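One chain of protein is taken out of this complex; the other chains stay put.
So, chain A:
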Amino acid sequence: MMQRGMNERIRRLREQSENTPPRLSLERADLETDVYIKYEGTVSVPELRALTLKHVMENKALCINDGELIVGEKGDGPQSAPTFPELCCHTLEDMHVMNDRELISFKVSESDLKLQKEKIIPYWQNRSIRHKILEAVTPKWKECYESGIFTEFMEQRGPGHTVGSENIFLKGFLERKEEIRQAMEALDFIQDKEALAKKEQLSAMSICCDAIMILGRRYADYARELAAKEPDETRRAELLQIAANCDVVPAHRPQTYWQAIQMYWFVHLCVTTELNPWDSYSPGRLDQHLNPFYQKDTAEGILDDEKAKELLECLWIKFNNQPAPPKVGITLKESGTYTDFANINTGGITPNGEDGVNPVSYLILDCMDEMRLLQPSSNVQISRKTPQKFLKRACEISRQGWGQPAFYNTEEIIQELLNAGKTIEDARKGGTSGCVETGAFGNEAYILTGYFNLPKILELTLNNGYDPVAKKQLGLQLGYAEDFHSFEELLEAYKKQIRYFVEIKVEGSNLIESIYAKYMPAPFLSIITNDCIKKGKDYNAGGARYNTSYLQGVGIGTITDSLSAIKCHVFEKQDLDMPRLMKALHANFEGYEEVRHLLLNESPKYGNDDDYADEIMREVFQYYRDCVTGRPNMRGGQYRVNMLPTTCHVYFGEVMEASPDGRLAHKPVSEGISPVQGSDTNGPTAVIRSAAKMDHISTGGTLLNQKLTPSSVAGEKGLNHMADLIRAYFNLDGHHIQFNVVDRKVLLEAQKHPEEYKDLIVRVAGYSDHFRNLSRALQDEIIDRTEQAI
């Protein structure tokens, strides 16, 4: 396989990144345990967390890979994944499974196993957040969780999913430390009942400033040490420059483009070492943050496009070197990938509302194209003001078939944020992270709480609240399928069940948020998130300017088609009765092929611009949204909805019988807001029209996957068609669209001969992944997504 990258250096680093097998690193866990043993009970919780980060940064192994220009690894080298026993204390069995499992495996050494057994498990097994959560939640919550009604994001991963802002590039940590000192000085111990808590929090933040500066200083020293031994003159000069960069950042604000990237990377390492914030951490509007440095350096003649791109490619490799922290159980099922969801937004508009595309934006696109890496996940924000040239360049990359960049609608994102109470400037600085989730970058803690299985709840509704797969009475007893005499009665019951389960979920999430606020503050992340210093409050406790909790609806296509088929055949045409339908579902349609034919082929389907089905989609969506939106969370913010699945649509399908849309038992449900796989037969414009009937602006993000045949986007004309589809969808207020441009035949071949398609990357949900790293069920599901030909 030909290695990608602009030059020999990048190709070598890329090869190392791609070919190193992921492994566990217990270094962080080991150091953390020492700190806890030493300080627990003697310092406040935030300070304990800060001392942990500091101790890790003082003692962790350093790594400068041969030839690299941006330095720092989370573990001891590329593809080394630290564990977070304070969140999830892996059992020895977990570790064996991680080592042995075919997909998303992590190599575990004998010494790691020994350390885990003798030190980590004894200390953490009853102290971990996962343990605390499972002790605290109600039996009802646990039953629903185990049966796949919903999932829980924070069960073994910390609240994360956050994005940095321009502040990272404007202030050094000495300056931050001074800001914190002033905030401490201003504390009012006479009037303010929370003054002590604030003091502890601010003190923790101050320690964290030291932590990152220690890391920077150590890297400066280490680079000099390597330079002294380096025989090659060119490399020696590079190492000395790296050392000089680390003398400046992170203690001071960056002076050059190179230092700006290094600054970000130190921050990234500290955020993702402090806690395991699933969905990692992202630089946000990187093109806008870097542009002032790019302009200054090119004017001074110390930077050209070649060098600027090379540094970006070095950063890309750093992202790709960090696999997502290892997951187990249901969390692995809902997010079965190494991808850590760092997500870069390019384009969009500036805080003043002008077109945000600049020279760095184009360099980022070139870098994306050349590197073709899973991480960072790259997307473009397309505004009405975005030049067609930029959009078409992005389409040119996307149509190569690997799903990046994805396309986001700037105006729609801004409206979403305004609708959620952000100021216009904060909204313009915002964007999407993770898969498609909208946030006010640098100002918001927007936390995904879990996926919500919309089709499964219909299964329960048709069975009087009984779960035929888990064999448990989970829902309300509102009658059996036969007891509903009209479609309206059925829908009414479905809605009551939705409300019932949303409340169980929200109750659990509130509890979990409180546990994190109390036991797991994130003082480092709090330094760089506005307004935590000002409020003296932690990121996990409501310190950010905005604090949203998201609940992600999954399977809108499957639930719509299921209700549409019942409405059409049971209540209107009456060519099928409920008892027969239920027998067919329980039998997984064996002996009921005719019933399946009616449901599958003779019913109105979502995704065809057919108002019959689309109206049902709208009604279910709106009810779900209204049921969630506006509920208060524990951090002073509100709950809102997203519509996205990661890989959860496969898991949610696994826990279900056959469904009334003709879907077979245990097969995946529909993903994102895309139609049921294969049910959209009228082409991409019809899919887009159907999807746009959802009120995207009232959500926090939706995900639409569109498969196109390579021939339909070929040539200059094809590029225009792709750009036109995107513009039209965005004019209709769609939030996000991404494309899989690949022949079905190629995917089938890749399934048969994975070794020959090692580099085949496809779009999964809001991210891309190697086809070979996907489970068989997910591979099949992607093959089944309709290929829109002409």
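Criterion: a contact is a pair of C-beta atoms (placed from the backbone, for glycine too) under 8 Å apart; a residue touches a chain by one contact, two chains touch by 3 or more; residues count from 1.
Here, contacts and distances are computed from a predicted model.
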Absent chain [UniProt protein name; select from "Acyl-CoA dehydrogenase family protein", "ABC transporter permease", "Glycyl-radical enzyme activating protein" or "SigE family RNA polymerase sigma factor"]: "Glycyl-radical enzyme activating protein"
Touching residue (missing chain; options A:H268, A:H721, A:H735 or A:H770): A:H721
Sole residue of A:L174, A:A227 or A:A686 that reaches the chain not shown, by the stated touch rule: A:A686
Contacting the left-out chain in the complete assembly, out of A:S486, A:N601 or A:Q622: A:N601
Residue numbers in chain A that touch the chain omitted from display: 593-594, 596-597, 601-602, 609, 682-686, 688-689, 712, 717-718, 720-721, 724-725, 727-728, 731-732, 788, 790
